[in-house]
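Every protein chain of the complex appears in place save one, which is left out.
Order of writing sets the labels: A, B, C, D and E. Residues in every chain begin at 1.
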């Protein structure tokens, strides 16, 4: 209960999952980019329709899911079998909402892959809007759902 | 004003900075990992003192700063000259606070490097605590300060 | 028929192969580097026999096969089980011919790995010859054969 | 004349450019993806307008320019200052034409970066169309123009 | 007996393991960093207790195990299921001893992953001590044990 499985005798390690079964696992995460009025305007004027910033960020998120094992020191490298990243611009709420669902068939889950995909998609939005508006903020980066593996399903409560 | 410099004719591109001067530039960003009580307990019991999760996250942040150009599609690859990432566990507020300051001597700034370092440090904290507590949330990922370059100094208002 | 499986609702995604069976799959691709007379001479004089440019290109191709998932945004990362890249210098035709055969045991095929190995081997040849001859051209980069998986065998017609 | 500068005593090496001056350098390359009728149809139906395959390939090309030093064994790692990749679908000619212009301020040129960007953009087009049409072919991958450095300007003849 | 399996007709290739069974495999390697008196002193004074160099090196070793397939040209990329790197400072012997145990469930073994983890952990120690003492030396980098696969168990003799 509350054990930090990544540590043994106070030293970090990559947890041994050699004897676990490879099963289909899925995880979904979300994040929000809070926009200032000038960024909302830039997005509305700058052409969300054609070749838009949201497409660049979506692709960055998919590619980042594949880099998770390189970025997060104690993560297992996993053969991702699916990555779906979506960005929704909600001008009336002055935000962009990001969700990512990642799947694998492996010995351990893909929560970190879904979280990393959301983070990098959101950072990419920031990168493209920062010339217009440096004050943006990324918030609410969190896991929504996971399934598969011995620990089974988990869903964020309301 | 409000122009999306990463786009030309609706198509993304890496902005041309060939003719800009290489000067010393600095950027500082922050992020917060909001903890649930079981994560606070795990950190307090699990040994923040020795070989602790915060050190792993700190190093992950420094290494991620160097990977920014690989992760953010339209970012310039920059020769980072300094990276300082700090994590502070504040049990009474049930959070971990992350700050990152990155410097370079280059034609363009390191805002994205500082933001990415914070994001990956926070994701690494999440990774190490997720066995104890999946409901953690990363929030307040944002730029605090930048200096150097033609656009000069910027500091987040209060 | 003619469906772009990498897109859903007009948005790119990594196709979900979680429920497909992991089977042995193989793919072979080819490319041609068309040489100018000065490059043919440089290769003939410069020592194709010892420590030669073709060995460097061959190794670059093998290593690139392993990087395919990083380069091609919607490609699945695959555990390659074999990579064989061959370069043949045909001075009388003034060309270098490249072939690559890649195998995996996975849920999806390795066409892109074979194509990428050929492309990078050919680019490496170009790199080593460009001081002698900038006008080289890479041509005929294409799939020759694939086998394995539900779609079965495919072979380029004559 | 015709010397293979990447080799010394028959052994490959990364050429020493330490004493050269860092100046602005630029290179432009091109490639062509030859389409079959079913791929032309898939592109026309599948939505070149919205979230289209050409945007994915364009971004892949830009990101690949930054990875050139990792892919081509004897290439110097260069701080790219600009990358502009364009794809044009010409249905009447049954092809997609790719061009890439890359710049740097460095001791050596960016021909390989421009060539690699074109190659990976073209490979990405292939990846997205291969479910519809495996018989595609990448051709005409070659340098169009370079400027900067001691060797000065070079332009492909007609 | 004595055959170089990575070569065929004098050309390097990635050995084909497609038809081998994926089984659990393990390997352990070791290395020694020989310290000079000033490095021993720096480590003793500089705080091996808190946030110490050995933790940084340990993490670098774990992360390097995941990069083995990128570094060693003919290595298969393997989904590592466990990585455990330990560093022990022995001031009386004026050395740091490194061991790494890596596991996978794959068609081929993880000797190179264990060796690479030890090498990079030792190099990282060197990096952190080189300001105090450039004369350090890494020695005794070798395999101690492997198990799994058709060739079975191997253990270094006394």
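As a working rule, a residue touches a chain if its C-beta (ideal position, glycine included) is under 8 Å from a C-beta of that chain, and two chains touch if they have at least 3 such contacts.
No experiment lies behind these values; they were computed from the predicted model shown.
S.K.: Pick from C:4, C:17, C:39 or C:59: which residue touches the chain that isn't shown?
M.R.: Looking across C:4, C:17, C:39 or C:59, the contact with the absent chain belongs to C:59.
S.K.: In the whole complex, what residues of subunit E lie against the chain that is missing from view?
M.R.: Interface with the chain not displayed, on the subunit E side: 1-7, 9-12, 31, 38-39, 41-43, 45-47, 50-53, 56, 59-60, 63-64, 67, 70-75, 111-112, 115-116, 119-120, 122-124, 126-143, 146, 154, 156-157.
S.K.: What residue numbers in subunit C mark contact with the hidden partner chain?
M.R.: Per the touch rule, subunit C residues meeting the hidden chain are 51, 55-56, 59, 63.
S.K.: Touching the hidden chain in the full complex, which residues of subunit B are there? Just list them.
M.R.: 24, 26, 55, 58-59, 62-63, 65-67, 79-86, 103-105
FYI, only the chains that are shown with their structure count from here on.
S.K.: I'd like to verify one number: the distance from the centre of subunit D to the centre of subunit E, where each centre is the average of its C-alpha atoms, in whole angstrom.
M.R.: Taking the mean C-alpha position of each chain, the two centres sit 37 Å apart.
S.K.: Where the centres are mean C-alpha positions, what is the separation of subunit A from subunit B, in Å?
M.R.: The mean C-alpha positions of subunit A and subunit B differ by 15 Å.
S.K.: Subunit A to subunit C: how many Å between their CA centres?
M.R.: 31
S.K.: Of all the residues in subunit A, which ones touch at least 2 other chains?
M.R.: 11-12, 51, 55-56, 59, 63, 67, 70, 73-74, 79
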